[in-house]
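Only one structure is covered here, and it is reproduced in the block below.
With one protein chain withheld, the remaining protein chains of the complex are depicted in position.
The chains carry the letters A and B, assigned in the order they are written, with residues numbered from 1 in each.
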Amino acid sequence: MLLTERERLREELLQLIGQIGRDRSALLPLLQEVQRKYCHISEYCMQVIADLLDIHPVEVHSVVSFYSFLDERPQGQFVIRLCRTATCDMAGKDHVARQLRNDLRIGFGQTTPDGKFSLDWANCLGMCDQGPAMLVNERIFTRVTPEKVHGILAECRQMFGAHATSSPKERQI
Amino acid sequence: MDKELQPIGSETRAPASQRSRTAELLKHAKALGKEIDVSIDGNSVTVPLGTTILEAARELRIHIPTLCFHEDLCLAGVCRICMVEIEGQRTLQSACSYPITAPIRVSTHTAKVRRARRHVLDLLLASHHGECYICTRNGHCELQALAAEYGVDLFRFGRADRPRYAIDASSHAVVRDMNKCILCRRCVRTCIDLQEVGVLEALHRGQHTKVGTFMDKPLADVVCINCGQCINRCPTGALRANDLTDEVWEAIDDPAKHVVIQTAPSPRAGIGECFGLEPGRPLTFQMNTALRRCGFDRVFDTNFAADLTIIEEGVELLLRLQRAIVERDPAAVLPQFTSCSPGWVKYLEHFFPDYLPHLSTAKSPQQMFGALIKTYYARTNRLDPKNIVTVALMPCSAKKFECNRPEMCASGFKDIDYGLTTRELAKMIREAGIDLPKLEKSDFDNPFGTATGSGVIFGATGGVMEAALRTVLELVTGQKIENFFAHADIVPLRGFEGARYAEVPITKVGPVPALVRHLFPDWNWLRGATLKVGVCHGTANAKRVMEDIRDGGRFSHCHFIEFMACPGGCLGGGGQPTPTSPAIRAARAKAIYSEDHAYSVRKSHENPAILRVYEQFLAAGPCGHESHELLHTAYTRRGKYIA
Partner (left out) sequence: MTTSAAVQTTTNRLTFAAIEAGQGLNAALKQPPADALRQVAFSGLRGRGGAGFSTSLKWELAAKSAGERKYVVCNADEGEPGTFKDRVILADFADLVFEGMTIGAWVIGAAHGIVYLRAEYTYLRPHLEAVLQRRRDAGLLGSAVAGQNGFAFDIAIRMGSGAYVCGEETALIESLEGQRGEPRNRPPFPIDTGFLGNPTIVNNVETFAWVTCILAKGADWFKGLGTEKSTGHKLFSVSGDCARPGVYELPMGITVAELLEEVGGEAAKAVQIGGAAGQCVPAARFDRTIAYEDIPTGGSVIVLGPQRDLLRMSRNFLEFFLEESCGQCTPCREGIPKLLEGVELLQNGRCSMTYLEELCGLGETMQQASKCGLGQSAPNALLSIVEHFQDEILGRVVAKRPPARRERTA
């Protein structure tokens, strides 16, 4: 039987709900899983989740919009979050930021046209003793310098190439 | 009659932070019977453990200002205007949410409190974009009133000089101007918790927080049922009904147009509030005079159409019953649902589309009337329907949507051109320089002037069912309803419980009246049957009842259920004067029931004007083919997915 993309997504969400649970407190783990897999939570996804959890779509949207690690719009395969809080600021996050902007040719809050990288600010990453700190997806980089930025991005690009062939939607680092 | 109330568990779905935990605590503590002393501004009072400071202060007649607090809604505690100082505590506490569990000393207007309240107001005013004198809520805005109360005379922290958000005027019923929103979230709690429609929620966070719809879509594109309850609870002008007074004036001013207005019972019970009267003072006949002075060519009584609805809906019910009992047709769809509340109809279309066949196909009184005016009335008065403008005065914002439904053009024209709310009419009357309460009385115009008390009680929850039972029981038993219920008051159906259930055994049957003889050869099949009916109001309760039906509960065995989208029924509609509260709604209900008593004819099928319409125009009788074309409709499966 041929499944449309939407039906397939619904099936998948049903399966996830089977694992995580159907009550409201399962909402965040569900959203986190969808975000991890699809780099965002689509409008349709929110509606299916709302439907399956028996809540209103706007409640799901409300939750998604509240948390900064959940996105309504597609994010890049690699989400780079540079810490901007006090000590990283003191340690020179501005230089790193400039390098990132130059290398990726995008501003903060934007995604590269090829969908590989998103650039964003983060609030205190808990690496204040080793600033400036930067999170690339789930991996932390500390004592980042403008020089190091290039290497980190190159590593990502390489990894992306390897993954692109197997499962373009999955992203891992 | 076996009167039984069905308390349906009201498990709220509001965000837990906004759920009234203290109210639960209160019940618990009250059950324990424990009491506690509290001193507010030096006055002592003993209250049940868990009473909030606000409640205790009200008991002492000490005024504490509130904004996000609303009697109908669960707690929020977010506006922080109701702060008070508790002796020994570093921070101020919000009086609305603080349950008293220990003997405390509270001060409500220390320097600290006054400064904090003033700051909260200053901050709200700094981000509130809008000028009072170009606002529909000018003069009855809660923010404005507070600014006056606190003598605000400068924008201490600046002011918004340009709008942040575009106004959403996509909906026929509700206009949202989020620039005036102060984020008290009453609308959110109304929509998600009180009504359980779930269109509005807080989006984003911090300074970007705003109240929005799913993916910020226009209101017309989401599952909004247009009930307007959010408007009734908005403290400012951020939510308002789509105002059509200019269009109506234009029609009145056009000599080529014949402008007729029909007035529903609830606005008459409520409009006095717009003129400073206390709730519960009906101004039906003064309003007739005012409407004529405004320039309406004819003033008709919606109750006439309500009577018509009762007959059509009642006969439809009897037909469904006959099909189920006599023909034993498993496809006979029961229970039948009432269809006169357009908010409820849209709710069902969105959330329980599989149950659309249960909806009575009879149109609402408003639309029946519109269809008759542009056909029957036009013909008998030799008017070109194209030149007739039909205006409906309704307590309801959803009626604005209803009259714009594409299928509501049975006459070949838009059956109802404009739906006006009580508030809009009050504005027109004021604009015309008329002091409504002091006006002399005058009657409705014929040929639709005669109405019965049954039509009047449509305004209160349970009223449609009561009216329907009066008619159905008399038609079937051939006896006076007064033989069953003193003064024809079917008291078990009245009141404000969320969902009510009643059973009426039919022991005797009478001859079939002429009006419906062509449909029913006899009533013998009904002898010994027990008519089971339900009543509910507010879509949150409707949801409970629908779930009960789905799960095969007692409401699934009903034959007829009245649903009203708004809490309290039409008298609490989204077009009624603000503010609203349980006490105000109860006062309006009292006014409506007392008007019912004043009518000499109180049963729809005895209304001579109705019988005349069937004789002269709808010759095939109730549910006949003319009536089907003009007075019945079909519904749309909308579903809840949003494209």
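Just so it is clear, contacts are C-beta pairs under 8 Å (C-beta built on N, C-alpha and C of every residue); 3 or more make two chains touch, one makes a residue touch a chain.
A quick note: this is a predicted structure, and the numbers were derived from the prediction, not measured.
Of the options B:L154, B:A256 or B:A486, the residue whose C-beta touches the omitted chain is B:L154. Which of B:I40, B:L75 or B:A147 touches the hidden chain is settled by the complete complex: it is B:L75. Remark: the omitted chain is touched by one listed residue; of A:V96, A:L135 or A:C156 this is A:L135. Those residues of subunit B that touch the chain absent from the view are 15-17, 21-22, 25, 75, 77-81, 83, 90-92, 94, 97-99, 101, 112, 115-116, 119-120, 123-124, 126-127, 154-162, 182-183, 202, 204-209. Taking the whole complex into account, subunit A touches the unshown chain at residues 23-29, 31-32, 62-63, 66-70, 84-87, 89-90, 122-131, 135, 138-140, 142.
The criterion applied here is as follows: only the chains that are shown with their structure count from here on.
Within the complex formed with subunit A, the subunit B residues making contact are 13, 15, 192, 197-205, 212-215, 222, 640-642. Taken together, the subunit A residues at the contact with subunit B in this complex read 43, 46-47, 51, 55-59, 61-62, 65-66, 72.
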